[in-house]
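Shown here: the complex without one of its protein chains, the others still in place.
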Amino acid sequence: MIDTNKETIISKQGIYLVAIFTLGTSIILSGVPIAKQDIWLSLLIAFFSFIPLVFIYSKILSFFPGKNLFEILEICFGKIVGKILSSLYVSYFFFLGALVIRDITEFIQVASLRLTPQYFSGLMIILVGVYNVRSGFQVTGRLANFAFNFILFLLTIIFAASITKLDFTNLLPVLYRGWSPIIENSIILFAFPFGDIVIFLALFNNLKDQKKTSKVLFTGISISALLLLLNFIRSIAILGFPMAANVYFPVYYANTFLRFDNILENMGIFSAIILLLSGLGKYITCLFAACIGLKHIFNSKNYKSYALPVGFLTLITSQLLFSSTMELMDHVKVYPYQVIPLQVPLPLIILIFSWRKSRKYRKS
Amino acid sequence: MFVLTNSLDENIAFFKSTFSGDETFLTREFQSQNGSRFCLLYMDGMADLSIIANTIIMPILQMEKHTVINDMNILSTQIVSSGELKKSKEPMTLIDSIIRGDAVLLTEGVAEALIISCKGFKTRSIQEPEIEKTIRGPREGFTESLITNLSLIRRKLETKDLKFKYKTLGTKSRTKACICYIEGRADEKILEEVNKRIDSIEIDGLFGVKFIHDLTDDSPKSIFEMTGETEKPDVLAAKLLEGRIGILLDGTPTAMTFPFIFIENFQTGEDYYTNYYSASIRRITRILGFIVATSFPAIYLALVTYHKEALPPPFILSILSARQGVPFLSVVELLLLFFSFEILTEAGSRTPGYIGQSLGIVGALILGTAAVEARIVSAPMIIVVGISSVSSLMLPSIRSQIVILRLFYIIGAAVFGIYGVFLSMTVTLIHLFSLKSYGVLYMSTINSLYSKDLKDTYFRGPKWFIKRKRSGGEK
Partner (left out) sequence: MKKASLLISILILLLFLSGCWDYKEINDVSLTRAITIDWEEETKEYIVCIQLINLKGMGKGVELNPQIIEGRGKTIVDALKNIIAITAKSSYWGHLTMIIIGQDIANKGLDDLLDWIARSPEVQLTINILLSTEKTAKEILTRGNQIKMVVMTEYGMIKAFRYISKMPNITANKVINHVQRKDLYAVIPTIKIVEMDGESFTEIAGSAYFKNGKLAGVLSSIDTMKFIFIINEIEGGILTIPTGERNSYVTLDIFRSSTKTKIDFPEDDIQITVNIKPIVNISEIDGFEDYTNKKGRKVLKEMADSYLEKEIEGFIEEVQKSPGIDIFNFGNKIKKTHPRVWKKINKDWEEIFKELKVVVNSDIKIKSSRHISKPIGVDTE
């Protein structure tokens, strides 16, 4: 009951945090669906191919309970190489945060507030993110708990309202274009959102019960994967092709078809709210990871003082990254090649080194 | 420093000079049958004269001739028939007691005095508190007399585990405070913390329990309060049973409880005296009312100005026709109306009796209708403000916080649409989730600090469902 620690979170909150993170901006944005109506197959493939990595990540954490990614890197590779690798990861999380902000503000500008400059929207969001980071990780856990329940509530309403509008023949014919676009699309989905889970290596040393890491990660990802799957299928069923392939935000457009007679004309707002909350959750996680990483690289006392500067930098970066919506969407195709090295091979190497080092570590 | 001497006159002279300028200080000299001189010192209006007459003066006057007074023993054990008496040699204590309404008895040849309890000042009788009315259940409320209040509590919890601890606060006001708790229920660490904080209070005068709150607050910058208040002994007794600690101050009919968690704002004493279903519905209504009171105006504003496509077409027509000719922006209308409502409420609470109550309602109706006719505001806006304000009246303990939150959300909506509303809500949530009251999470959903009592937060559990006590505290 009486708890003075501001950083630990319990398993349930961890699961919700992972779930919100995975939903992230993918709940509205699906990038460019190369696989057209078979995109749900790509999602399934991406999900199942990612599962082994969940166990790799939790194994790494289990070798050094209570230590986060940056500390593990230094233990395994020594101070200098460790710090270099940590910087790599910190910049990855940093750019991920900027990307998330850009996704959210792009959506806001395209779909609702056309005249509001993206700097302003972004500023509002990062300020909330910075406030959260300064309040500690435990607050994030509790917030994730609350927000995810709310998102589930909205999603239930949306799904219930969609039932009459679904036309599953829009999903046919399956595999008309063969497997190659599906595989191509699944690589994209593997890297974003699933691959980004690597970020939790930096944060889950704060999980109260260190033995439950894999369970938390796995449950969180599964819940989100299921929701994303249902959402993709739903938007294709409602919109049909080629409409669903041409719009930037198919799920949002699908939601505009739904209404409560005489109460709510157009449920697009629900998508907007969900995107805001889950995108904010993803951004906050990125900010945390980046700040904690910086703390370890520079051996500072406290990561909280990094929050505001890093926040501002992500805002500026988010605007500088792309000069138009089209560039943002094109980048989706390139993204996997930029980040998969940090998500797959590097953690494998870390795993091998951790295994060796942990034997020495435990002896000492 | 003055020390009591054997000489009665010297002693009397000391007291007279201490209280010089104060004409309510009275001295009564009298002699017993064998010629011993006595003197009674007391404060006019504070001491009860009939008690003095019957329990002090009469027995002494009727004392047998042969009784010799060398010290206060015989007097205190055999003669003075008052219920409570103490011996003291300390001048400061004696002065204190006289100020508090006790009588001090001095006699020739003894360098000690007797303090006899005979407080007879008038206090308000036990009445139903104005702001915590119940329809069913006990109506007793605390009064300004500390000792009466403690007795009211004692009658609710007739157990030996109920402990009262006195503290004196305020250098000039010397107000008596009392910490009460149930041993074994209240957490040791919290008790320690409470004692520490109260002992460190440095202030010259304390007249309300909220003073203590302000001086010991966990999060002074937060708009939310970390302590609860109640004027009813049964509510306080229930909270004590749940492991909380109460503090009462002499001169205030309000008791303060801590630790305090957010969910307590939605509970009233009444809930325990009505049946399970109606109490649960009322509690849910209060929580929904909180949400409506804070967010409804903001969401309405966001929909009407930023996200019009979400509104049903007939509704758009209604708003369009209602806003014909209204010069102000919707935001401005909202803020104006809320401000006027606050003025009316405040004016209503200062005006006496029935006028005050009607002022609120009639004022709102008439002014509102007139404003719509004058086309300063639009009718839908009045409905929005009305619903929101009435909902906030449901929750008196967080009324001021609701007003602040509401304003915050409206600004969020005006600046950034529905995104602004939800971002500001997230900010309040972040703030709430990081608050702690004496180490307990403010947003804890477990109401009782004594973890057996769980089923009583969102729904008021039926009594057979709330598992009852087991002695031995839990950490």
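Letters A and B name the chains as they come in the text, with residue numbers starting at 1 for each one.
Going forward, a contact is a pair of C-beta atoms (placed from the backbone, for glycine too) under 8 Å apart; a residue touches a chain by one contact, two chains touch by 3 or more.
A quick note: this is a predicted structure, and the numbers were derived from the prediction, not measured.
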| item | value |
| --- | --- |
| Sole contact to the chain not displayed, among B:21, B:314 or B:352 | B:314 |
| Of B:329, B:347, B:366 or B:383, the one touching the omitted chain in the full complex | B:329 |
| Residue among A:153, A:241, A:337 or A:355 touching the omitted chain | A:241 |
| Absent chain, residues of chain A that touch it | 110-117, 120, 169, 172-173, 175-176, 239-243, 246-247, 253, 256-257, 265-266 |
| Touching residues on chain B - with respect to the absent chain | 221, 304-306, 308-309, 313-314, 316-317, 319-321, 323-325, 329-331, 373, 375, 408, 411, 414-415, 417 |
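In this text, only the chains that are shown with their structure count from here on.
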| item | value |
| --- | --- |
| Where chain A and chain B are represented by their mean Cα positions, the distance between them in whole Å | 48 |
| Contact footprint of chain B on chain A as seen in their complex | 1-4, 6, 108, 112-113, 116, 120-121, 124-125, 128, 131-132, 135-136, 138-139, 142-143, 146-147, 261-269, 272-273, 276-277, 280 |
| Contacting residues of chain B [partner chain A, same complex] | 187, 189-190, 303, 306-307, 309-315, 416-420, 422-423, 426-427, 429-431, 433-434, 439-441, 443-444, 446, 449, 451, 474-475 |
